[in-house]
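Every protein chain except one is present and positioned as in the full complex.
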Amino acid sequence: MNFDFSDDARELQAQARKFFDAEAGPDSARRVMNDDDIAFDEGMWQGVVELGLTALRVPEEHGGLGLGAEEACLIAEEVGRSLAPVPLMSTMLFTEALLAAGTEAQKAAWLPRIADGSVIGCVGWGEGGTQVPTSMPNARMTKSGLTGMKAPIADATIAHVGIFTGARTAGPGLFLVEFDQDAVQVEAVTTLDLVRQHGRVTLKDARAEAMGGADAYGDFLDKAAVLSAFEAIGTQDAAMVMAIDYARDRVAFGQRIGRYQGVKHKAADMYIKQQLARAHAMHGAWAFEVDAPELRQAAAAARTAALDALAFTAEENVQLHGGIGFTWESNCQFYYRRSRALSAALGSRGFWSDRLVRTLERRNAAAA
Amino acid sequence: MNFDFSDDARELQAQARKFFDAEAGPDSARRVMNDDDIAFDEGMWQGVVELGLTALRVPEEHGGLGLGAEEACLIAEEVGRSLAPVPLMSTMLFTEALLAAGTEAQKAAWLPRIADGSVIGCVGWGEGGTQVPTSMPNARMTKSGLTGMKAPIADATIAHVGIFTGARTAGPGLFLVEFDQDAVQVEAVTTLDLVRQHGRVTLKDARAEAMGGADAYGDFLDKAAVLSAFEAIGTQDAAMVMAIDYARDRVAFGQRIGRYQGVKHKAADMYIKQQLARAHAMHGAWAFEVDAPELRQAAAAARTAALDALAFTAEENVQLHGGIGFTWESNCQFYYRRSRALSAALGSRGFWSDRLVRTLERRNAAAA
Amino acid sequence: MDFNDSPEEAKIREGVRAWIAEHTAEYEGLPAPASNEEYVARQRSWQKKKYDGGYAGITWPKKFGGQGKGPMESIIFSQEEGKSAAPTGLYAIGLGMCIPTVFTHGSQDVIDRFVPKALDGDEIWCQLFSEPAAGSDLAGIRTKAEKDGDEWVINGQKVWTTNAHLCDYGIIVTRTDPGAPKHKGLTMFIVDMRDPGVECRPLKQMSGGSDFNEVFFDDVRVPDSWRLGAEGEGWKAALTTLMNERLAVGGKPRYSPDWSTLMAVAKEIETALGPASEQADVRDQIAQAYINDQGVKLTQQRSLSALSQGKTPGAEQSISKVVVAKQMQDISRFALDISESAGFMAAAEGSELAKLQGSYFGSAGLRIAGGTDEILRNIIAERVLGLPGDLRPPKDTPFNEIEAL
Partner (left out) sequence: MDFNDSPEEAKIREGVRAWIAEHTAEYEGLPAPASNEEYVARQRSWQKKKYDGGYAGITWPKKFGGQGKGPMESIIFSQEEGKSAAPTGLYAIGLGMCIPTVFTHGSQDVIDRFVPKALDGDEIWCQLFSEPAAGSDLAGIRTKAEKDGDEWVINGQKVWTTNAHLCDYGIIVTRTDPGAPKHKGLTMFIVDMRDPGVECRPLKQMSGGSDFNEVFFDDVRVPDSWRLGAEGEGWKAALTTLMNERLAVGGKPRYSPDWSTLMAVAKEIETALGPASEQADVRDQIAQAYINDQGVKLTQQRSLSALSQGKTPGAEQSISKVVVAKQMQDISRFALDISESAGFMAAAEGSELAKLQGSYFGSAGLRIAGGTDEILRNIIAERVLGLPGDLRPPKDTPFNEIEAL
């Protein structure tokens, strides 16, 4: 038995972490937040591409590194931890959608350009309302093209291509849309996350290529949930470390506040929630890697647990900091805001916990 | 404005408290628990009758004191606090059911005997399964009488008469059943509460008198919920005081455990939950007293909040006591067990919180 | 029990209502003030009217210019004022907290100089207590005041000062003897907020708004006659102020979401199984929110009722803020969650969703301001339930010798 990441994957993670420790973190997030003219850090993005992080999951035949899910998961964790203002998660999700649901021609067309960093991708199911990821999209594919509105789409304003859910006669499916056409309008939308820019993509009979249908989408959704769970755990861990560091230093009533059980037990709860989420996420990484039937339940559990851990930690990190944590100057806000972004990114907690129970029911019924 | 109990009601409460402080409490509960031959404390019951507690709500014309809901609520709190092993709550609920749904003849027949203590009453809707109070009973009234099974019914084994839910052609209704007939069999059932004895009442074409229908039952249920909320608050308060007393004395690691925020914040949460429950319960007592339209929502909120407060406090009281709290000799078990009894007595938390929201929805719809 | 006014209360309310109706007509339907000056002018005009009408300082003793009436009069006036278009807020801290401290601890000269001009709205006051290193542990104050002849020279920094930039005067707690024990070396003064040595900087919150200030003091001189209470007795004076704060803090901010907001939002969310408001988990949240929101309101009614009966309220109200703030955060998070994408994108101004988004940020601050959840639980456990305090360093250690453990 070996329920741990491979040494190679850990090594890659360490490299990425070193890079992001130096380049990213709250300060870089703040720079992007404060400058309305930039949507991401282009210099950092070059570094990300040079490190091979966009090429990770691209098969060697398409010019990539052909690495597995483990590596992708650990990189997602580092993106989450560092808040790196680059479109890496979007591009990774685009890559997974292409791998799960793309035709050979689509893969051949896009994967090499993902690998070499010349293309930024994005994905999205949201339509600005209260839909969940698997509800029938309003965006519609007809003979004349794809028509509808997609929002909020992370990094859409800087992406060259996107994969969106849409409805067609045969049912829901995925569609690949190049942004460089008149039928596609992209504009920035304001969200609760002031660092990761989101866009609204308006499609009017846009050229769009059909990809796989509901099954491929479901498979993609599970894999995306595992990646997003790792991202959330990374963000959560950074918030937890921030809280603990503060609790070790800050003094009130003559002692460091970390001595008070009110603080200590909260920190322990952050850790407990993280460990549970991490165990499920690792289970998901394994199922993703080996294409195990447990993927769906592991993904749903991982995402539910990770969102819970992150929301709790982001909130209590502010609380442990007291007044200073509530200021604009404090870095607490990045975790607080990102928690909302990750929750909305792929369907919120309620959607995933229900999906988890449905999967468990199906498994129980099959076993009976 | 005067959102407080009257001085008269407080005075009566103080008398009852003095009596129960002297006669009841965990020791008396333990005596009844340890002796399989007794279902309640007969001597204490005599005292209760002499104090006039069974006559409280009986109108003067029927030989009672004709007091209001406020008095009944405060007495229920004292029963809860003292765990008094007497059938007072059952008899009080019987009285309220009779007042809410009984015919004049029924009142004339039973209320005087309730007032003078010669009759013990009980009420019940449960049929041993997972029904909620307002679901259609399996017990059925036909021309030949009432047939069915009612359990768990508090104090049924010592009661002379009961009021039960039953179905008839016109819909659900309440039925008054004298136990002194062959068609009625009562036997004790084991429950999680080892002090308050519950019974199973089996009816085979039993003589039963029809009382009011669904409306009267709904009204009774709300009033019963208010009384039970006060009972639960009384029990909760006793458990809280027990926990606080222990936390003030017990020493670990060189200091009284009450100094640790882990303990302190738990105690504060007990108090907070109690205060919220108490405010709702008082609102319920007012609505009960003046027959206000807010009764339904106040009753549901009071019962939901009180059950939550009690469950939390009963569990954390054991926890704060550590190992000693988990022993048979500790009094913690009485509150832990009674919490289950009060939850099952009248429909559990989920039933009442849903009833609360339904009532709020109706109110909102009416206001719109 | 009786939720209605007593005959006496009804009579008071009738008078108040008529007076308010007559005097607030000019504020009806006004747009929000376009500038600080307009804001201050509007607030000041209302305070003047109250002063002229005999509704300023209702419970203050007559010798300080108050009306010398009971708490019920004051409660009824606030209730009716709250329902009207009257522009309130700017004077709350000054008249609710600062001036009662001034007339409790100030000299007769100081009282004569400051109290009337505060009451009639001429001069606006703020409270300068919190510091970066003195938040929950308020007595950890480091801003120092040093005696120089008949004057004191103040240097240091305060933070979380509401409306500092609009105020004329403030009450400030300073450390005058760093060698004395922590609670013994403090002294309170009146300070002129227009002094050139006073600099107010808006403090931006994580929500983006700026409701508070940082205030810096650079060699600000105040006469010894502006001292409130004896030298070294600043903590005692501060307690007077805080006592009044505890009465003021606790309510829910106006326009904050409650159970009915969640119900309204959930009704509009279509799920595969109908409106989200029919799902048991959403209903459970609504029920919990009602229990908390309404429970706090009813608890406050219990306190008001005791006041109106001439009794001293119990400790009930101590739970108010600790319940309200966390409930706001929980309900906001939950509502934003079930709103999926819509909950994450900036919602249309004035919408229920926008209110919930604002409240998700605001509640994080509310859980801290005026005593954190943790401090309030400590207070409840120690003062209400009688549990012993946390272990602390010895009370008599000189402030400048306290080592953090």
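As written, the chains take the letters A, B and C, and residue 1 is the first residue of each chain.
In the analysis below, contacts are C-beta pairs under 8 Å (C-beta built on N, C-alpha and C of every residue); 3 or more make two chains touch, one makes a residue touch a chain.
Not measured: the values here are computed from a predicted model.
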Of the chains you can see, which ones touch the chain that is left out? A, B, C
Among A:4, A:21, A:50 or A:329, which residue is in touch with the absent chain? A:4
Selected from A:14, A:136, A:170 or A:357 as touching the chain missing from the view: A:357
Going by the contact rule already stated, which one of B:192, B:214 or B:292 would touch the omitted chain in the full complex? B:192
What does the interface between chain B and the hidden chain look like in terms of residue numbers? 126-132, 135, 151-152, 189-193, 198, 251-256, 259-260, 262-263, 311, 315, 318-319, 322-330, 332-333, 336, 340-341, 343-344, 347-351
Please output the residues of chain C touching the missing chain, sorted low to high. 279-284, 388, 391, 405
Where the unshown chain meets chain A, residue by residue: 1-6, 70, 244, 247-248, 255-256, 258-259, 261, 263-265, 267-269, 271-272, 275-277, 279-280, 282-283, 285-286, 289-290, 301, 304-305, 308, 350, 353-354, 356-357, 360-361, 364
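Just so it is clear, only the chains that are shown with their structure count from here on.
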Any idea how many Å lie between the Cα centroids of chain A and chain B? 52
The positions of chain C in contact with two or more other chains are 374, 377-378, 390
On chain B, where are the residues touching two or more other chains? 261, 263-265
